[in-house]
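Only one protein chain is missing from this complex, and each of the others stays in its spot.
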Amino acid sequence: MDLEYSPEYRDFRDEVRAFLDENKHQAPGPRGATPGQPPNSPKAWQQLLIEHGYAARTIPREYGGYGAEPDILKTRIIAEEFARARVPPGHSGDNRLVPTVLELGTEQQKQWLVPPSVRGEMSWCQGYSEPGSGSDLASLSTKAELDGDEWVINGQKIWTSGAQNADMMFCLVRTEPDAPKHNGISYLVFSMDTPGIDVRPLVTMTGDAFFNEVFFTDVRVPKDQIIGKRGEGWFVANTTLRYERGGLGDPNEAENRFNRIADIMQRETVGGERLIDNPIYRDRLLKLQGQILAMKFNGMRVLSHNIKGEEPGLPRWIVKLNGCELNHQMAGLAIDVLGELGLLYDGSPYLRDGGFWQARYMLDLGLIIGGGTAQIQKNMIGERALGLPKEPKVAEAGA
Amino acid sequence: MDLEYSPEYRDFRDEVRAFLDENKHQAPGPRGATPGQPPNSPKAWQQLLIEHGYAARTIPREYGGYGAEPDILKTRIIAEEFARARVPPGHSGDNRLVPTVLELGTEQQKQWLVPPSVRGEMSWCQGYSEPGSGSDLASLSTKAELDGDEWVINGQKIWTSGAQNADMMFCLVRTEPDAPKHNGISYLVFSMDTPGIDVRPLVTMTGDAFFNEVFFTDVRVPKDQIIGKRGEGWFVANTTLRYERGGLGDPNEAENRFNRIADIMQRETVGGERLIDNPIYRDRLLKLQGQILAMKFNGMRVLSHNIKGEEPGLPRWIVKLNGCELNHQMAGLAIDVLGELGLLYDGSPYLRDGGFWQARYMLDLGLIIGGGTAQIQKNMIGERALGLPKEPKVAEAGA
Amino acid sequence: MDFALGEEQRMLQDSIARYLESGCPLERVRDVAEAGDARADDVWQELTNLGVHGVLVGEDYGGVGLGLLEAALIAEALGAAVAPVPFAASAVMAPVALADAGSGEQKEAWLPRIAAGEAVIGIGVSEQIGRRETDGVRAENGRLNGKAMFVLDAAAADALLIASDDGALHLVDPSANGIERAKLKTIDRTRTVAEVVLSDAPAELLPGSADNREPLLRMIDAGRLMLAADTLGAAQTMADKAVAYAKERRQFNRVIGSFQAVKHMCAEMAAELEPCRSLVWYAAHAYVAIPEEGRLMACHAKAHLSEVGKFVARKSTEVHGGMGITDLLGLHYWFKRIGFNRQLLGAPELVREEAAQAQAWV
Partner (left out) sequence: MDFALGEEQRMLQDSIARYLESGCPLERVRDVAEAGDARADDVWQELTNLGVHGVLVGEDYGGVGLGLLEAALIAEALGAAVAPVPFAASAVMAPVALADAGSGEQKEAWLPRIAAGEAVIGIGVSEQIGRRETDGVRAENGRLNGKAMFVLDAAAADALLIASDDGALHLVDPSANGIERAKLKTIDRTRTVAEVVLSDAPAELLPGSADNREPLLRMIDAGRLMLAADTLGAAQTMADKAVAYAKERRQFNRVIGSFQAVKHMCAEMAAELEPCRSLVWYAAHAYVAIPEEGRLMACHAKAHLSEVGKFVARKSTEVHGGMGITDLLGLHYWFKRIGFNRQLLGAPELVREEAAQAQAWV
């Protein structure tokens, strides 16, 4: 049990801080809130960060990266220091697509896709979910048929964040309709400017349109724009998912939100009494604090496993389930303690934190549902972490 | 919406009160706590109650009852007044066995079983559950084979309350091993003195032995001691279950317990402060009060449906699930507010309410599990009340 | 002894529910909400014809003179349809206060117009429950000073009924000098609340409320019952929609309602919500018939429905999966309506404290 950073890492932290002090004035404004999108930082800033190894750190030099050995702790220190300095961090192209191409793409594909992505000249959106395929993603039905040297894509995707601004899409399509569902899928990449693609914003309960529906009508894509082999798209996608994982339910983010609520409760009053002086609100806050601290330390435990190259197991499996639930609970508490003020929204007078808490209350419920509902998460914990048997298979006729 | 009793029923209530004032001195001591057993009130008292229609009220005169038309409200008034006067109520023999025999038994069986049961001369225990058949009761494997004019029973039952004192058992046994599981069961009745029956007390976490295991080794029972036809026992038993239903999760009982906790919290102190003055305990109490009131009024709604001969539907389906949960929650609150005192048990000095709350906390958890676990209750609500489809059937090979 | 709705009560509720189904479908709600006026005039007019606004107004004043249970049944129907019309304040709290504490002239002046749907009265009582962003409202020789926050049904109100810190109730003309009304935007676009700043604003006291908090408290009880009933209706709709979706949506070659996890979420919604109906019925009945229980039951109805409504709103959304959070399905209108009812006229923790006081526990 050692919570200190070794001298090597303390030095590294000093180095990052020095860099930021010296260069933060060149940093562009804060990145857009839209998830799934690379930051809108100008290329110059991104280029500077890559040169110093603060962006695209572990991507090989020949593909535009800095080419360092993976070092989870240094990656974390970079993230912490950029956050502390309120400076927009760099990116590595797309944290789902780029690692997948580097692992499974051809040399030609790597050269074509990785450098521009890393430079921020090629942005990505993900075409996975479909209206009929949510939890059961592998049942997706958007199909691509080979016609000469081109794939012809027809169908619809949904929950495609950033589709309206992305240059490219990586997309799962059914190419082998007669194969078992997991073996009939391929992983294609193509420009969002390809004729036949229609992007329609999908407004959610918050009133915003983070997501989109994307419709494909005879969209023609060159035959070689496939990553991995025909029918292996499901397994290619799972590589991506592996990299994506952990993005949700970050315990430090949760702790920051918690501190904001604790501040609100010490600042705001009802009937002249500080909210923190209401014992029932205070006890709800304290219950959450216990859970959030537990998840924070659980996160440190997962990190330590990762640093040592160990599979964390259960401590990692529960992060999303607990993290999203805690965020939702926190937003609910913030709204409750603010009472009528907690209902304000949409730029109303007296609005607190720009309506952050109502938006989070709804968004975090969306995250509980999205990316594998809480029910699916519990199935995974039960089956993969605890070794409980799967549901017995049901015949196609089932239900 | 009319919460008044009509004159007829007000008169009836007066009549019951008058009877009790006049006769309570003859009443025996309070009934034993062991559930499933008829009260140990002397036959004379039971006889007196039957004559006045306060026991065995709706059982035909020719079978030893009072022979009145069913009147749910009068039945309820009798129960309320006997409880109010703290006088042991009468009984109707056995609320599971007697109605079943009256509905499905032969004339000879009615004459044989009902009058002595009603007089309190023949007590019963139920042989349904088996170690391997809990939620899935219909998979029971205790078998009875016909040998000449006798059934020969071998196997084991569990959760048999009162078996050590009962005169008779009504029992589900498998008589048609080759039939589908629901169609291979028969419903037998026999004396607990029959050779080959071995009763062993089953101690539970409370330390008491309300329940028993009952082992059968070549137990020989006359062929005609079957209620209903061979292989129809499952459906006979469901008649019984229909009568038994509603016994659990009585909202008035819940309200009485709630009031006891509210009293404790106004009487007891911690650190010199009344427990009710602790805002967090008080809020937990108030949350429970809201739920308990809702279930109390839900119970009045169910009663009103029953009076009118209407099927209450959902309001009835939820009674057991919510009632048992609330009782468990209440016991948990009582223990928490009593703190260390709430841990005391087993005749310890300073013991509160004779250890009632710890016992209930465990017993009510048992009731959440027993008689159809909460999971099974939720299946029933989902399927029978909400019309959601059953789980797809799984082949014998399944799991 | 019959704990059930009477024939007329069922008919009343059915007639309103049936009208709203055709006259106020989601598309209509959406139009009104997006326009931001939170009052569908056609719906308002038809509800007037159905006697909704006069439900509590005596027949001598041109109303239908029914009781609070009937009003709760209407509120339930309005919540079930997320109908964008004023009701709790204008058709219930105001008439209750006028009948309790109003002078003959005041009743004459307002009750008939309320019943006829010609006048809306907004209600400003938040300061008397839990002051936020205001030092309250002071009354001196016929003038009000201070700020009333979260005034209910205030947008199109022809008059405002404002409680001053001494518990007295005052009729205020929103167009008079010394009054500024500013709309406050909330997540729920089917109802309106406003901030009302009072600077020596001319006010007309309800005489019966002078040195007497009871009219204020009875009015708040009635308002809480309406919000509870509104949540009951909205939550029932969400639960029903979840069950319907669970029967139709297929994943893994099964309708999702056949999965225990989904089935149990539906069962839990039903188990939590169904007893709430009896609680609301009893509380509304007790308000009139068992006054000594009125306050306690109103508090519990408001607090318990707030908790159950929150639970159902979440679980129903979960059962709907991703679609549950889209505007396409519009489930969020009910979700937000329930959220609004939870915080107005006292959030559950505050209301439960009042329930403790009502039984002299503190």
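Per-chain numbering from 1; labels A, B and C assigned in written order.
In this section, a residue touches a chain if its C-beta (ideal position, glycine included) is under 8 Å from a C-beta of that chain, and two chains touch if they have at least 3 such contacts.
On a predicted model such as this, the values are computed, not experimentally measured, just so you know.
Which listed residue, B:70, B:177, B:222 or B:339, touches the chain dropped from view?
Within the whole complex, the residue contacting the unshown chain is B:339.
Just name the one of B:135, B:191, B:217 or B:256 that touches the chain not displayed here.
B:135
Out of A:23, A:109, A:141 or A:304, which touches the unshown chain?
Answer from the full complex: A:304 touches the omitted chain.
Of the residues A:177, A:222 or A:392, which one touches the chain left out of the display?
A:392
Which of A:79, A:138, A:152 or A:293 sits in contact with the chain that's absent?
From the options A:79, A:138, A:152 or A:293, the contact with the absent chain belongs to A:293.
Touching the absent chain: which residues on chain A qualify?
Touch set of chain A with respect to the missing chain: 1-6, 9, 73, 262, 266, 276-277, 279, 282-283, 286-287, 289-291, 293-295, 297-298, 300-301, 303-305, 307-308, 314-315, 317-318, 321-322, 375, 377-379, 381-383, 385-392.
On chain B, what residues meet the omitted chain?
Interface with the chain not displayed, on the chain B side: 129, 132-136, 139, 158-159, 202-205, 207, 268-272, 278, 280-281, 332, 335-336, 339-350, 358, 362, 365-366, 368-370, 373-375, 378, 394-396, 398-399.
Of the residues in chain C, which ones touch the absent chain?
259-261, 264
Keep this in mind: only the chains that are shown with their structure count from here on.
Using mean CA coordinates as chain centres, what's the gap between chain A and chain C in Å?
Going by mean C-alpha positions, chain A sits 40 Å from chain C.
Approximately how many whole Å separate the CA-defined centres of chain A and chain B?
Their C-alpha centroids are separated by 53 Å.
Residues touching two or more other chains, restricted to chain A: which are they?
280, 394-395, 398-399
So which bits of chain C are touching at least two other chains?
254-255, 258, 262, 349
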